[in-house]
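Supplied in structure tokens, the structure appears directly below.
This view holds just a subset of the chains, kept in their places.
Naming follows writing order (A, B and C), and every chain is counted from residue 1.
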Amino acid sequence: MKKVAIVGASGYSGEELVRLLLHHPQVELTAVTSRQSAGRTLAQVFPKFASHPKSRALRFSEPKAEALARQADIVFLALPHGVAAEFAVPLLQAGCTVIDLSADFRLESVEVYKEFYAREHPAPELLKKSVYGLPELHRAQIKDASLVASPGCYPTSILLPVVPLLRAHLVNPQSIIADSLSGVSGAGRKAEMDYLFCECNESVRPYGVPKHRHLSEIEEQLSLAAGVKVTIQFTPHLIPVNRGILTTLYLAPTEHFTDAAAFGEKVAGCYQSAYGEEPFVRLLDGEALPDTKNVVGTNVVEIAWRIDSRTGRLIVMSAEDNIVKGASGQAVQSMNILCGFPETTGLI
Amino acid sequence: MKKVAIVGASGYSGEELVRLLLHHPQVELTAVTSRQSAGRTLAQVFPKFASHPKSRALRFSEPKAEALARQADIVFLALPHGVAAEFAVPLLQAGCTVIDLSADFRLESVEVYKEFYAREHPAPELLKKSVYGLPELHRAQIKDASLVASPGCYPTSILLPVVPLLRAHLVNPQSIIADSLSGVSGAGRKAEMDYLFCECNESVRPYGVPKHRHLSEIEEQLSLAAGVKVTIQFTPHLIPVNRGILTTLYLAPTEHFTDAAAFGEKVAGCYQSAYGEEPFVRLLDGEALPDTKNVVGTNVVEIAWRIDSRTGRLIVMSAEDNIVKGASGQAVQSMNILCGFPETTGLI
Amino acid sequence: MKKVAIVGASGYSGEELVRLLLHHPQVELTAVTSRQSAGRTLAQVFPKFASHPKSRALRFSEPKAEALARQADIVFLALPHGVAAEFAVPLLQAGCTVIDLSADFRLESVEVYKEFYAREHPAPELLKKSVYGLPELHRAQIKDASLVASPGCYPTSILLPVVPLLRAHLVNPQSIIADSLSGVSGAGRKAEMDYLFCECNESVRPYGVPKHRHLSEIEEQLSLAAGVKVTIQFTPHLIPVNRGILTTLYLAPTEHFTDAAAFGEKVAGCYQSAYGEEPFVRLLDGEALPDTKNVVGTNVVEIAWRIDSRTGRLIVMSAEDNIVKGASGQAVQSMNILCGFPETTGLI
């Protein structure tokens, strides 16, 4: 049994980590921290976990790195961007494995970090050490990582469908348009007017147009896959569901095809070879199109694609649970890999 | 006082027409028809109108053209595509003005109709006579029309933002990508599994990919504006709200600009000149982006745009109420025009 | 044209007052105040009103009584409980008519105020002067009032169905159980965790059990109607809709009836005589039961009742829009009465 801790366990990703780790058969949840909930038990903060035997014994503590390093082998950081890095440094020095759900270690380039986050990176030496924790694309590196930068929800919904196509040179890397729809939990558990029930219900709206922060990690990863610097178009929208991201991608095939069926076979083959054996990627066949209600609560990404012979474009659509595959489930998947557990442990 | 009737008044568009016409100061609603509701009063079918004095007197009848022609000067058809045409013919012959909310008379080309609707057009001679009822773009023709083909909800949300840009040659007509999100009322009041509460709530999904029927009228209108045949990319999505369409458009400027600010001024000027005086188009300024909750229940379309200097694209976003500006409100706006009423009568 | 002002216009009730008063044909909205929005125009704070000609001219100001007294004949106070009273005093002294949407002047008894609000009443002399602004029950007094205490949303949904039955001695005043379901706007536009989208969506919960503050005004009004001190059972619940209150009332007939039909005729007669001519009370007949979707956006209350011959109880159900009939619409209705306008002006 590995000992695990969660720093920042009172947000939506933290709460989902609690759920997953409490039921994971090979780990013991030994500590949860939260500034505002310190002193209260899991059962008091999250009534929905109150039936679990540990929920009355486990009490939120103040986030302190030394204490955590004694309590846990693996520490999950579910903290706001910018705050995570300062926790990671002492934990790594004390020998813990760190799985960070923030954006702090997702980039390779300190310049890009500065451009998008408007500050110097607080621990630039760790950027080289960190591994981008998207298991389907970087499984080998995750195996040996001590610092995993677990990807964000939007990047996961875009990278999984696009990277195989770029690696296979099937689509033009400069043609990518990603139109994403996200549930409100993506904004975090923050007491802000914009996320009140009456401001979100019966409302649909774009935001962060045209330059959203997550673009930095998406473009860096796509550039790695394509072998050239990639710039994409990305528009996030807020829709009135608790959970779920639906991304629709508009892509230009690398060369003008005259035979849509032949190109379609290449796409099918590309996805089959990339994800045919992946337990958490579901390639839809027949008439089926992705629907967030089919993935909510699971670690699965649904992917479907269509060739539009009228426009010559390839349309790819993905659906995921932004808090599971887009955050906490993916982080547990990385943990399973680096601990040598079967990858689906505790996730189905 | 003009006498008006609604054929097919029990669907969502029909119901909204009832609301608008009951409160319109210059018309009298003399007949409402519906096969399944025939014999019942307005108050019985729609309890929400039961406080209106006419709601207990006005009774649904079977849809019969001769009777309608005696009862009304203007007849609104809120019928399924394909059914509307057969009603329009005798009504027009009897001298009625017809405002049709179906797709039956929206196209000029019988070939395109056959391609998209998989049948011969039932009244091809009327296609020449009908006017596409988008007042902001075709006001002059509506003035003299006896048959108005009132546009659909998706077309309205796309044509209003795009046509002025095409007319001004600011964007490449072959570059258009329209990603649209629609509330469930867009599917009509039909007892189908797909539109049950539990199948739509906490769900987001694309549908009709890649060739949706509404493409035909969108592309025909865009082609007229551009002066060349236009083919666009269009993806509709279903989201869990009752009403509202949010469309995000990805457009390529006609020439590669080096000066985003200068191009922005052209776009601003184009929209200002097209819609600066329009009562039902709201050009957002400053940081504001469209939000369906700001237009639901009104006949207003919100439009905002951004130039992405990273990608060189122009992003335009629109929001409307699919049942008002996307259907019944727009039809009443056309009625106001052809009757010579002030255009906003009964709509604000 | 009367000049009217709204103090506290940035909350949900304030926003609805803005909507109603902007379109009211006999008043001019001359001032809107809000601490947090001071300096911004109506169009900036509420994009949905941006199409109204006054929305760019009218700017939020700091709430200052002297200025308001110069700008308006009638001042609406849409302020939190406790804050309203301090504004009312100088406005009344300056000769304004005040319509207060808070609970500050709804009680007659300073002792009850202290018991439920845990403080001394700030202006006890005004309690005698104020009129409880429920037009269907107190129309005559409202006519001459200079200070109207407009009722809360829960009280309206309970008093309208119950008072006529008490006045007619048809139900036992000590038997009343009111089970109420409210939309989230009832909690106000406050940035609190409890009212975030993800905390309310897919959630139903009771709150304030067993002693909610609104009990004080409900019981005082019921006691006046019954002629004896009345204590009731009241349980509010929060449900995931923006607007609407549905109240189900369990009542014991005053005497054990052997003839349900005869008792039913008395109930029908009682309601018919109380509300048969009321424009904003809709007595449902036949099989119909109240549904909030039939009243949202309107000033109407729906009422239906059933006698359960198995238990001997009378069940009465009401539905209203908590922000319209439960707040701002009702306040405008009172204004219409005291100004001598037709009572439905600007409300249908």
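Operating definition for what follows: contacts are C-beta pairs under 8 Å (C-beta built on N, C-alpha and C of every residue); 3 or more make two chains touch, one makes a residue touch a chain.
Values in this document were obtained by computation on a predicted structure and should not be read as measured data.
All protein chains share one sequence; of the complete assembly in this entry, 3 are displayed, while the total copy number is 4.
Going forward, only the chains that are shown with their structure count from here on.
Measuring from the averaged C-alpha position of chain B to that of chain C gives a distance of 37 Å. The distance from the centre of chain A to the centre of chain B, each centre being the mean of the chain's C-alpha atoms, comes to 39 Å. Residue positions of chain A touching 2 or more other chains, listed in rising order: 199, 201-202, 240-242. Contacts from chain A toward chain B in the complex involve residues 177, 179, 181, 199, 201-207, 209-211, 231-233, 235, 237, 239-244, 246, 248, 250, 289-293, 296, 306-308, 310-311, 313, 315, 317, 319. Here chain C touches chain A in the complex through residues 12, 183-185, 189-193, 195-202, 240-242, going by the rule given at the top. Note for the complex: chain B touches chain C at residues 23, 44, 47-48, 50-52, 202, 279-280, 282, 284, 286, 288, 291, 293-295, 297-298, 300, 302, 348.
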